[in-house]
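One protein chain is absent from this view; the other protein chains keep their places.
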Amino acid sequence: MRESGRRAFLTGGMSLVACAVLAAPRPLAAQTAPSSAGPADPRLVEDLVAANRILVDQGVLDGYGHVSVRHDRDPSRYLMSRSIAPELVSVADIMEYDLDSNPVDARGRTTYLERFIHGEIYKVRPDVTAVVHSHSPSVIPFGVTGVALRPLYHMSAFLGGGVPVFDIRAASGQMTDMLVRNPALGHALAQALGAHAVALMRGHGNVVVGVSVPQVVFRGVYTEVNARLQAQSIALSGNVTYLDAEEAKRAEASIAGTLGRPWELWKRKAMAK
Amino acid sequence: MRESGRRAFLTGGMSLVACAVLAAPRPLAAQTAPSSAGPADPRLVEDLVAANRILVDQGVLDGYGHVSVRHDRDPSRYLMSRSIAPELVSVADIMEYDLDSNPVDARGRTTYLERFIHGEIYKVRPDVTAVVHSHSPSVIPFGVTGVALRPLYHMSAFLGGGVPVFDIRAASGQMTDMLVRNPALGHALAQALGAHAVALMRGHGNVVVGVSVPQVVFRGVYTEVNARLQAQSIALSGNVTYLDAEEAKRAEASIAGTLGRPWELWKRKAMAK
Amino acid sequence: MRESGRRAFLTGGMSLVACAVLAAPRPLAAQTAPSSAGPADPRLVEDLVAANRILVDQGVLDGYGHVSVRHDRDPSRYLMSRSIAPELVSVADIMEYDLDSNPVDARGRTTYLERFIHGEIYKVRPDVTAVVHSHSPSVIPFGVTGVALRPLYHMSAFLGGGVPVFDIRAASGQMTDMLVRNPALGHALAQALGAHAVALMRGHGNVVVGVSVPQVVFRGVYTEVNARLQAQSIALSGNVTYLDAEEAKRAEASIAGTLGRPWELWKRKAMAK
Partner (left out) sequence: MRESGRRAFLTGGMSLVACAVLAAPRPLAAQTAPSSAGPADPRLVEDLVAANRILVDQGVLDGYGHVSVRHDRDPSRYLMSRSIAPELVSVADIMEYDLDSNPVDARGRTTYLERFIHGEIYKVRPDVTAVVHSHSPSVIPFGVTGVALRPLYHMSAFLGGGVPVFDIRAASGQMTDMLVRNPALGHALAQALGAHAVALMRGHGNVVVGVSVPQVVFRGVYTEVNARLQAQSIALSGNVTYLDAEEAKRAEASIAGTLGRPWELWKRKAMAK
């Protein structure tokens, strides 16, 4: 899985998802702990730890938020930290979950309340290998104003397909505590995300997906950067030129081949702290 | 007191206050030093020191501002640093005060001019265990423009009950030096705060209260963050969706159970400096 | 001089200046080096070094700008670094100047091109003990738009007397290189400053004066902070409540007594780097 992730990361493409196949009614969560897919590739776990710290370093995560990656041996399992601040995550904190977001081997460790974001997206997006949920500060205003987040420079071309906003109140038909705290809400968020790279969550943050850990980190960072630059551009003038759809498609493909450059830098800096 | 603070911190509720009981005319400050409630729980003092440094780290306090906590052995005493910059506060600087804000054992140490903010709030808010007074930069514009500070994302749901603005000129009926320098002004501020979590102080800063040190720190940080995000949202669009009152109430209760996560992170970082 | 500066710093007052006395035509700069007033108080020199570094730390100075202090033994001499970036200034870089801004003992050291800002202000403002010239970023927009910088919170109450804008083009009646590069331009700037604490320089930065090194540093920092907050407030609403003139006067006097608190913090941090 990691190798195929690497391959997709190098070619940059993102295939459309046949959502319907996986959108069938889900069984109730298992009453007993699911079985393990076995130990994950240590390099994948290391990258997952780095991703948590990088996204803090880059101002995307604060004391909250989480990053997951699909298990390299079994696409029906994913890896994510126990419930601690992302800046403090280390290898020993990484836990394995099934796609209903049940921990394989909790051993008393607490889990993120919103882990269903990850499992439900992995269910309906077989092309996705990594997921970030964040309170990325510059995207919050876009989630609460109806102003569409759109790519205005090449680094954020992956936003070119559009950025849907998930309103948990509309999706659930009721007042909630704003948290994606069960499989149904996770599924609704995954449906809102559709085949896109990013979905905003009204009054909350965003969710970002990718075909590899480096790609999802890159997307998390440049979603934040684009939001900041777009707000500044709108303040400067009512007449902003965004990337054309064709430009965005081509730029995304080209930039995909360069992700290793910031990734190596970010990882070195974040892990040296 | 600390234990009950912990309990309230975990349940997250904030009971309404029967202000009238304690709003009776206050006697003049004692001419002799009040008696001590005895040594406070060392963990409470350590948390109070951490709170000072965390709030600097998070951009809420600068060279000014102060944090207090109610004494764990006696609700009629509170603890706060002598008059130094919050970043420099250590255990040896913590002093004990009665609710008229007289120091129990000054030993030549200077006290904050505005200590009355703390004592007068503790008098009328028996539910409050900790108080922060800050010049939190992003809230200043809300204090001077009449634009109401309102929660637009779940982390700031505690603002959902409303954020009153205390105008010292209106409250005192005269021109002042803007400082809450006596019991009467402190009492007026406490009245303006009412049962809320936060009150803005026009041309000055804010005051934040909570049921524990971690909660008041959390609230101080996310009041600042919400103010920043709200200003950005208003700049982006005239049409901002705030949390619904019911969403705010539910989110506040849920988020209350997660405060330990950022608190551990913030404390570790602030104390390592 | 230092002691009287200290005293004024504690009382916080700023007397009006009888400008006319000193505004008579000035002689040409001496052809020979002026005599020295002798070694300055080492604590004053240390504070001057600290002031340079603090103002960098606080975002007021960058690679440019300078700070001076009047000599404690002779009011007709002042001390300022040779021409290097303020962050690099150490005791050995401090030079003595007469009020025509001639160095007493250059020994091949280069001088700031705009040193006349300092000398000419000391001539017409006998109450001034310290001067900062900066490119304080947040004040630049106020210097080029005609929007008056006004105090909106108590820390910046010293701006209450008004903040004039010096336009070098209008003052000199011609196109210049924007630099206060001779005594005549320095005198014109001093005239524009008048009895105020701060003057903005159009398309350039500002000049800040005080009765002591700690006070001028405090004023430099809180001029920058006020400019940032005022811009944010104006963006939020067209209806900003500024400090009333009487509030500003009272707040300035009260705050003056607290300057030691941030000064000790800032100095400790800046000198530890």
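Observations
Residue numbering begins at 1 within each chain, and the chains themselves are lettered A, B and C in the order written.
Definition applied: a residue touches a chain if its C-beta (ideal position, glycine included) is under 8 Å from a C-beta of that chain, and two chains touch if they have at least 3 such contacts.
Since the model is a prediction, treat every value here as computed from it, not as a measurement.
Note that the undisplayed chain, when the full complex is considered, contacts A, C.
Contact with the chain that does not appear here is found for just one residue of A:40, A:85, A:251 or A:270, A:251. When the whole complex is considered, the residue among C:62, C:127, C:246 or C:264 that touches the unshown chain is C:62. Contact with the chain that does not appear here is found for just one residue of A:64, A:97 or A:266, A:266.
Contacts to the hidden chain, counted on chain C, fall at residues 62-64, 83-85, 87-88, 113, 135, 137-138, 140-142, 144-147, 169, 175-179, 181, 202-205, 231, 234-235. Those residues of chain A that touch the chain absent from the view are 152-155, 157, 225, 228-229, 232-233, 235-237, 239-244, 246-247, 250-251, 253-255, 258, 261-262, 264-266, 268-269.
The rule is short, and it goes like this: only the chains that are shown with their structure count from here on.
If touching chains are joined by edges, the resulting network of the protein chains shown is an open path. Inter-chain spacing, taken between the CA centroids of chain A and chain C, is 50 Å.
Multi-chain contact residues of chain B (touching two or more other chains): 235.
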